[in-house]
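My structure is below; once you've seen it, I'll send some questions.
In this view, the complex is presented without one of its protein chains, the others remaining in place.
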Amino acid sequence: MGELLWLIPALPFAGALLLVIFGNRIARGLVSTIGVGSVGISAAITLVLGIEYLSSRPAFIRQEVWQWFDVAGFSPSIAFHLDALSMVFIFVITFVGFLIHIYSTEYMAEDKDYARFFACMNLFVGSMLMLVMADNLLLLYLGWEGVGLCSYLLIGFWYKEPANGYAARKAFIITRVGDTAMAIGLFMLFQQFGTLHIQSISTEAVQTWTIGSETAVIIAFLLLGGAVGKSGQLPLQTWLPDAMAGPTPVSALIHAATMVTAGVYLIARMHVVFELAPAAMTAVAVIGAVTLLVAGFAALTQYDIKRVLAYSTISQVGYMFLALGVGAWSAGVFHFMIHGFFKALLFLCAGAIILALHHEQDMRNMGGLSKKLPIVFYTFLIGAASLAAFPLVSAGFYSKDQILWLQLAGENGNIWLYLAGLLGAFITSIYTFRMVFLTFYGKEKTHVGHKPTWAITVPLIILGILSFAGGFIELPHNFGHVVLFSDFLTPILPAVSVVPDFNQYEWMLQLLAAVVSLVGIFIAYLFYYKKPELIESIHRSELAMAIHRFWHSGWGFDQLYDVLFVRPYVYLSKVNKNDFIDGFYTFLANVTQGLHRLFSTTQTGVMRNYVMGVVVGAIMILTISLLL
Amino acid sequence: MTTIPMEYGLLLAGMLFMLGLISVLIRRNIIFMLISVEIMLNAAGLAFIVAGSHWAQPDGQIMFIFILTMAAAEVSVGLALILQIYHQLKTLNSDAANFMKG
Amino acid sequence: MTLTDFQHLMPLLILTVAVLVSMLVIAVGRNHKIMYVITAVSFLAAFASLFDLRDVGRYTIEPLLVIDGFGVFYIGMILLTALLISMLSYAYFEQREERKEEYYILLLLATIGACVLVISKHFASLFLGLEILTVSLYALIAYLRTRERSDEAGIKYLILAAFSSAFLLFGMALVYASTGTMEFAGIAAAMSGFTELPLLMLTGFGLMIVGIGFKLSVVPFHMWAPDVYEGAPAPVTAFIATVSKGGVLGVLIRFFMEVDGFRYPTLVLIFTIVAIASMLAGNLLALLQRNVKRILAYSSIAHLGYLLVAFLAGNQMGVEAVTFYLVAYFITTVGAFGVVAMLSDKERDAEQLEDYRALLWRRPWTAAVFTAMLLSLAGIPLTAGFVGKFYILAAGVNTQLWLLVVMLALNSVVGLFYYIRLVAIMFQQPEADTEVQPRGKLRPSIYLASVGTLTILALLLVYIGVYPSGLLQVIQGLIVSTVP
Partner (left out) sequence: MILVWLIVILMAGGVLAWISGKVNRALPRWVALGSVMAVFGMTLYLWLSNPIPVLGSAWLIQFSQPWVPQWGIRFSLALDGLSLLMLLLTFFLGLLAVLISWREIHTKVAFFHFNLLWVLAGITGVFLTMDLFLFYFFWEIMLIPMYFLIGIWGHENRRYAAYKFFLFTQASGLLMLLAILGLYFIHGNQTGVYTFSYFELLNTTLAPEAARLLMFGFLVAFLVKLPVVPFHSWLPDAHSEAPTAGSVILAGLLLKTGAYGLLRFVLPLFPTATVEFAPWAMLLGVIGIIYGAILAFSQTDLKRLVAYTSVSHMGFVILGVFSFNEWALQGVVMQMITHGLSTGALFIIAGFLYERLHTRDIRLMGGFWSTAPKMGVIALIFVMASLGLPGLGNFIAEFLTLVGSWQANNWLTVFATIGLVMATIYSLRIMQKIFFEANRMEQALPDLNAREMLIAIPMVAMILWLGLYPQPILDTARPSIQEQLQAYTKPAQEQVPVARVDVPAKKTIYIKRTGTKNPEETKPSSNLQITKSSN
């Protein structure tokens, strides 16, 4: 079955290629068939492969399609590598991707650039698969940049609006900053090992470096740079909220479920290097912690439903980083998967709402939709519960709980990281249910237009089930102790080493997490449903409003970067538009012309002056010949 | 018989040459310029004669005859040209003949 | 004088006879065509007679002349150039009202002067040759006497040339006074006797340089050049630029080689300064000039500067380089002025830049030839000028005259600008509304002479540019045989 591996990314690529070439000439139905079908078949192959993988449990399956190039021993291949880690990612990418594609057939039905949309989406799925299946870092980098391109194209999908284009470019450029760091990391890795093959690096790194060796730390930090950029973590998170300019399925697929978690994948994939660089690990955890808080607070103040979700994504990816940072690899990946389900679900629901409300995205203009859009409401509720880690019944509870617990129980854990996570969980449940109450309760403020049909509802329902049930494959020790997921990953990702004798406190921590979540929901209920006047009283306070504005703007990062980087760069460029070096040559030319004019004045045309010239010359020559 | 040192003769020739040169510089009238040039040429001729007598060779005098001949030819062409110039410019001021410059 | 002397002077004698015959013919009756034919034939005959002298070795006619490979080559060069110029002159003068016939006598005389120059080995012959050349030129320059500019140029040249001749003569007298001989070899012998050159002699050399420098129109004695170039009829300008300068340069090389002037740092310094100044001033003066003849004048000043670089290289390679460059320069200059002459009309010469605007679209072949000439002046490959410049640079580098060589390179760039500007003007798109005024076409036979000349020149230019071996062989063969 391993031979089919290449088809998984190849099919979406082929779909994209077909759509680029013929997209404008074929019927919409065919476009959908190609677009959805290619991903669907990929998903099916994934399923088949997955089943086989589960049954035979090989360490990995590798398939080399061709040798990319070979220069003096630098010989990356176009080769795919399938192991448990990539399996999880492929699964999420193809299945969630497939669902979102289906969803898109309805969501984008009215758009005249239907084919372009599916072409880009297919291209994205292909690139993303390339990223997670690559057996060497260069191919991974190909996928990495490829998804960046698709992200750019899809954020700027509605290109007529300059703001969208701006958001798209911002996304591309900021992630490119991270990519640059990553590229330098690759140069270093190559210098160290003479290869970019991931497995070889993993085995050789352990032999070459001691823990904490300087090179390892630098490389890990550089890779982290790439991960941070792609995953919208501090300090490169600013592009993600703006990326919501793209169509909602795009936000669901790229900016929630898959692409933004590429950083998580990279760190998990290169975990050997990171383990050798404790400083980098700490940095991962700290970045995760800070990001989840910063983004959480920012999410509290947003009105645009998609921006809330965007900040929530940043925050949730922060949780994943937090997990990775303490070495809880499988917890991080588990949260990725669950997050992929529920965040895609939430985005899709948001999309359905936006579609229904004639592209209205401001939550202040929504309300009372629970009756009008019941399926959307219930699925959204499941997603929100999962996001807010509603105890026991939501998948998010289990995945997040595991992370929080490992902050204390893990060897690298730290009480501050735990507290940050806990506070984050609290905020998460507030803003999540703020969203729920603002959107679905209260008075109806905008007329509901489009009612979703099956293409929207079916994906919603499936994702809803997954968001609900997905958590049960990995249950805590004291609570069923199901470890299907971490077992699955163990051959690839080492289990986190737990501080002994800590298990007894586990139930207390779970309880704490549950309480925090519930209290958060209650506060949201209080402020946004029961007593909206409380909000207004807050709004009257100057300080509170200042904080609100600060948070609303995403903690002022945009403004900061604007002042620090964008403006100086633009200024530098504009001020030198005419290239001052050119001025030097112009000066040279002018001097020459000036000399010409100067010399010309000697040619007076008067004979006596010429005689004078000869005499002067004679005097000079005589002087030289007599005196020297 | 005491001979005059060659240097004296050359000095005389040099002075004559300088006189001619200076008058070429300060004269505007083309005819006078021509005359001045002739003076310079004759100065050179004188120098040749002096040098020739110093070395007791006839060569210096021969050169002088050449110079005379050449000067005569030159003057004849020169006068013809000056006539033509006067015909056109109605003046013999050499400064007036400055159509070409730059 | 023996018979062999006469044999060796055959080219000069032929020309002299041609002068006499021409006078007689004019006395009998004026006919432009006959005069032209006589001139051309005599140039050809004189040139043909040179073939006898190919392997002359070194034949001296005491005390004045020496006929050797160097002299033969230079005479040949002068004769061919004069021939080409006379061919161009025919068409040029055919459309003038003036009496045309005496022109050829003067041309022949001037050529004789130049030929005498390059074979002279004595101050007397140098002087005679120079004056024959110069006095003929006075008349040639002012030949179109009804033109104000022609007269102005004539009188300027006359006064200045006589003035500089006086310097030259005085210098010669001083050298003579200090050495007691006027033969180059004698001077050289006397000089090698001195440990340090006497003041008198240095002064003499200084004054001679003034005279020679004037004829070569190098800075600071260059000021006459643009005015005279502009005022003189185009073929005469070509003659001044080529034959006159070539002759003087020939004698300069001979003299310098003979006395080995390169041993004296003072002289080398003077020539270095002169060379650099000529390159700089020539190119800068030409930079934005709008008169084509003046541009060529200034460019000739610069080119003399280039030539001096090779001259200063001093060894045999330098002489070869100078000679080679002269050939290229002659071809190019005659070609360029030939185009000017060809485009000139009754009233005036085609000398304004405007006359050349969009020439490519009006007269593509003329424009192409002119472009080739200009590119050759600029030293662009495929033309003789390139090989010449290469040779000069090689000679310079070989003797490690880095300053001069780098100056040459930089100046070439300045030079490029105005050559290319001229080319650009020719290649400009014609503006639709400006009507091209039809020029009076000459009789085809006359026209053909010019066209033929230009074609020959262009072909030679490219031939030497692509396959310089042939010319090199000739030069090396002839000059090697001479140089002691």
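Order of writing sets the chain letters: A, B and C. Residues in each chain are counted from 1.
Everything that follows uses one rule, which is that a contact is a pair of C-beta atoms (placed from the backbone, for glycine too) under 8 Å apart; a residue touches a chain by one contact, two chains touch by 3 or more.
In this text the structure is predicted, and so the values were computed from the model without any measurement.
Taking the full assembly into account, the omitted chain touches A, C. Which of C:L137, C:L252 or C:L393 touches the hidden chain is settled by the complete complex: it is C:L393.
The residue from C:L197, C:L249, C:L375 or C:L461 that touches the chain not shown here is C:L375.
Only one of A:L4, A:L149, A:L381 or A:A514 touches the chain withheld from this view, namely A:L149. Taking the complete complex into account, residues 20, 24, 66-72, 74, 78, 116, 138, 141-142, 144-146, 149, 152-153, 156, 159-162, 165, 168-169, 172-173, 176-177, 179-180, 183-184, 186-188, 190-191, 569-570, 572-574, 576-577, 579, 581-582, 584-585 of subunit A touch the chain not shown. The missing chain lies against subunit C, touching residues 185, 188, 192, 257-258, 260, 262, 314-317, 319-320, 375, 380-382, 386, 390, 393-394, 397-400, 405-406, 409-410, 412-413, 416-417, 420-421, 424, 427, 429, 467-469, 472-473, 476-477, 480, 483-484.
Keep in mind that, in the parts below, only the chains that are shown with their structure count from here on.
The set of subunit C residues that touch two or more partner chains comprises 155-156, 159, 163, 167, 226-227, 289. Counting partner chains per residue, subunit B shows two or more touched chains at residues 24, 33, 94, 97-102.
Contacts from subunit C toward subunit B in the complex involve residues 123-124, 127-128, 131, 135, 138-139, 142, 145, 148-149, 151-156, 158-159, 162-163, 165-167, 169-170, 172-174, 176-177, 180, 182, 200, 226-227, 230-231, 289, 291, 294. Partner subunit C is touched in their complex by these residues of subunit A: 592-593, 595-597, 599-600, 602-603, 605, 607, 609-611, 613-614, 616-618, 620-622, 624-626, 628.
Residue ranges of subunit B in contact with subunit A, taken from their complex: 21, 24-25, 28, 33, 94-95, 97-102.
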